[in-house]
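Once you've had a glance at the structure underneath, I'll fire off some questions.
Missing here: one protein chain of the complex. Every other protein chain is in place.
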Amino acid sequence: MSDRFDIIVVGGGPSGARAALAASAQGLNVALIDEQSAIGGQVWRAKNASILSAPKTHETRAGDALRRDVLASDITHIEGARVWQIETGWTLHVLRKDVSSELTCKSLVLATGAREYVQPVPGWTTSGVLGLAGATALFKQSLTPPGKRTIVSGTGPLVFFVASEIRRLGGEVAAVVTPNSRRDWMRALPSMLGRPALLMRGAIWVADLMLAGVPIYWQRVVTDVSGDDQVRGVSIAKLDQNWARTSEDIMLAADSLCLGNGLIPNIEAAHMLGVPIRHDHALGGWIPETTEDGGTSIDRLYLCGDGTGIRGAEAAAHQGTLTGLCAAADLGHGTVNLQKQAKAKWLKSARFGMTMTALSIPRVGQAQLTTPETIVCRCENVTRATIEAELNAGAQSSNAIKSGSRAGMGPCGGKFCATAIAQLIAQQSGAPVANIPPATPRPPLRPVPLSIAAGSFDYDALPIPKPAPL
Amino acid sequence: MSDRFDIIVVGGGPSGARAALAASAQGLNVALIDEQSAIGGQVWRAKNASILSAPKTHETRAGDALRRDVLASDITHIEGARVWQIETGWTLHVLRKDVSSELTCKSLVLATGAREYVQPVPGWTTSGVLGLAGATALFKQSLTPPGKRTIVSGTGPLVFFVASEIRRLGGEVAAVVTPNSRRDWMRALPSMLGRPALLMRGAIWVADLMLAGVPIYWQRVVTDVSGDDQVRGVSIAKLDQNWARTSEDIMLAADSLCLGNGLIPNIEAAHMLGVPIRHDHALGGWIPETTEDGGTSIDRLYLCGDGTGIRGAEAAAHQGTLTGLCAAADLGHGTVNLQKQAKAKWLKSARFGMTMTALSIPRVGQAQLTTPETIVCRCENVTRATIEAELNAGAQSSNAIKSGSRAGMGPCGGKFCATAIAQLIAQQSGAPVANIPPATPRPPLRPVPLSIAAGSFDYDALPIPKPAPL
Amino acid sequence: MIRLVPNHALKIVRSAPVVFTFDGQSVEGHAGENLAGALLRAGRLHLRNAPANGGPRGAFCCMGLCQECTVRIDGQVVEACRTEVTQGLAVERAG
Partner (left out) sequence: MIRLVPNHALKIVRSAPVVFTFDGQSVEGHAGENLAGALLRAGRLHLRNAPANGGPRGAFCCMGLCQECTVRIDGQVVEACRTEVTQGLAVERAG
């Protein structure tokens, strides 16, 4: 086997896997590189090896189907591998088991998915505070609830899914806290009626919580987390329609907190490669410019999935198929008919996904939850006051803040503070956040050990495709 | 086409239709006679022709699948036809569109299903009181709720299904009243865990009612219905564990009432043909004696479905397949393997069905709800006092009561008073109801117009089988 | 509020209306439906008078067994739950 492929897809979630499958089915030699040990991405993350058996859920079934399809295909699935540098042309530097290797391809598809925005509030760095999407990753791989008695707080449907999963895994939900009002949901309802099965799943999550007597605090927000080396209490307050606080805090006891404010696209790799980016609240913030079928302004670079805007897993899968077909067609393989089908399915499911994304669009009051003493950059422990001092000293961009305060310079690469820092700049300058692009990403895209061995891929160590079904 | 068949199946519910399909698949010439215009029985009753389109439900899907299978088969489906007399051998007298014809067959399968027991209480004859199972027949064919504001009362899961259907069809449920306690349901739970999908459906019915604020009166019973020419109010009272009243009545306002106390097998045809009957509370009362695969003490007479004991639709379907295969095998067609499979499926689903049936087994207090002035025989308007006068005069059997008081002699053929009359005899004599068999049924099995024309079947008027799918 | 059971009432499409009479009064039904359903929806529940005391009776078993919903058409007694509505049908209370 060679290290040269027709197409390399980065990211093994629903979008990347479907892109790889579509291109592979057109007869191309495709590699699929993924950080995890199994296909599925964050949304359909596989259970880890410690789980010998467990009841199946909607997510396990969807993930199993995708894993089965990849295993039955001719795709070279390179698992547990991190792409830390990409050279145009394309050469990818891939870290796997402490060895870095180079892989090349004619066309590159990035399906880098999404991460989570968590609004900084006092105490959000306390041990026992998990990201809301992070909690689902934990559940899916470890089937472990985050604590004995958990408060679940966040926007959109995810907050109810997480609360429901905690109950399924035997944990107790102390309360659900959501900035969304019942009216927000009523407004979303018409767009949801076309997907009755998904609507029903959500209704069951909420109804189960209500029947269990779990308080649901609508239009409320977490304002403070207390506890020394672990969460002990969580303060919440009422919000107005702009998500500005309108009431005194009340405190709820809990040993853990899942906290999230919507997903944001992982655009660093595309951004670094020179794809223009633009800001769109309705798609989760900064997104790379793409055509509908995943093409970019850069030759033979394609993007798909939530990394191009948050539209949900189902849309991501259809978009992946479309982009994989398009990439294959550009290499001289494939037909237009399949692309048309995939595009129609994508647009339909994207409508639903964007209705859900809309529930998490930040409103002006949200940024006010951070106090001067609140840590904004977790890696480097930089407070809002320190960042504001830089702003007062003249810094006017994310890049300037980074070099001045070290905020965004830590090992996470600014992934968890960039949005909050942009908010602070916007507040100070009066400019909209759409005018404050994130700092230009630099390699490595992922943390790399100080001394890494250079090597070449040991394909014998990769799982050998077996005939489906598993 | 001839009027002679290898096998005639009477009853187009899940059991009869599956029996016909199984026998037909073995190459036999099978007729399926059913009262309704479409296959499905009471449980999967088809919508009538006035419904041009409506959202699909679990029941419509199950019924459509069965209808499609019958249509794609070689079965002669004789719809809208009532069997009013059967001569051993077998000759069936069948009434269809005011013409009575004779059909003959080598083997006869009766799949006559179930009707409902409604415990007589003061006012139960008021217009606007529907049987609980009757209400489902109404819903399924007409998609019409029984009124504007309905009280739903009864035992087992049916009471929650009916309440849920009323809400689905846009009606209001004033209250649910069930003699079962929460503890009854907790006891049933272990047997239900093996059928998570059915358990979930039931949980959703109850949860929806709770979330809608519909009061659920557990361990309570309807004691009186008031209203002149229509239901205006319904009195209910608390029960003890033996279903004896323990509290004063409270009155609830409503314009309609669905009332039922469990299903009872329709055994009249089998009983009339000489099949021995026995009493089994766990199967809904009086049942004909059959072997597990549907055979009887009478040569080439087979029975299957709820008419042999209340085990629910799914069990009835498997039992139908088993009986159809057995009847075919006795005519020299078929194999043992298929029978084994069907028997295993039947026994599994029968366990679940019998757990549900157990929730409706009458308890000693139930019969006390009838007052001396309460009408027991609806057709002939005979009160309990009149029947008791007959008992005091020496009548000791259902037959004696019938000839003395006319109770059970009306056009319904005693179908809706036989159980209550047996209770009164049991109470008077101190004997268990198992010692008081129903009056021997006489032809006609169904009401026949005074002057009926004798004719022969016009097969051209029957629907012509088309290839599936519909 | 959370409804786990959807309201399907507005999603049901019925056939063209037909008008029949019950005891001389006009009632609207839909072509192809049965009399019991049409009369119930029109709030006409009292379909016959019982023997002896003449008590009001209406649809009860809805399965063609109990004979409580019988009405009179062209002098013949028929079950309303098993009779189809047609334009101009003249239905009389029975019993």
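Letters A, B and C name the chains as they come in the text, with residue numbers starting at 1 for each one.
Keep in mind that, in the parts below, a contact is a pair of C-beta atoms (placed from the backbone, for glycine too) under 8 Å apart; a residue touches a chain by one contact, two chains touch by 3 or more.
Keep in mind that what you see is a predicted model, and the values were worked out from it rather than measured.
Among the chains on display, the ones the left-out chain touches in the entire complex are A, B.
Considering the full assembly, B:207 is the residue among B:7, B:70 or B:207 that touches the omitted chain. Across the entire complex, the residue among A:26, A:107, A:126 or A:261 in touch with the chain not shown is A:126.
Across A:73, A:141 or A:219, the single residue that touches the chain missing here is A:141.
What chain A contributes to its contact with the hidden chain is residues 35, 42, 48-55, 115-116, 125-131, 133-135, 137-138, 141-144, 146-147, 164, 167-170, 204-205, 207-208, 211-212, 228-230, 375, 378-381, 410-412, 415-416, 446-447, 449. By the touch definition given at the top, chain B reaches the unshown chain through residues 196, 200, 203-204, 206-207, 210.
In this text, only the chains that are shown with their structure count from here on.
Computed from the mean C-alpha positions, the centre of chain A lies at a distance of 58 Å from the centre of chain C. A separation of 54 Å divides the Cα centre of chain A from that of chain B. Within chain B, the positions touching two or more other chains are listed as 204, 207-208, 211.
Listed for chain C are residues 2-4, 6, each touching two or more other chains.
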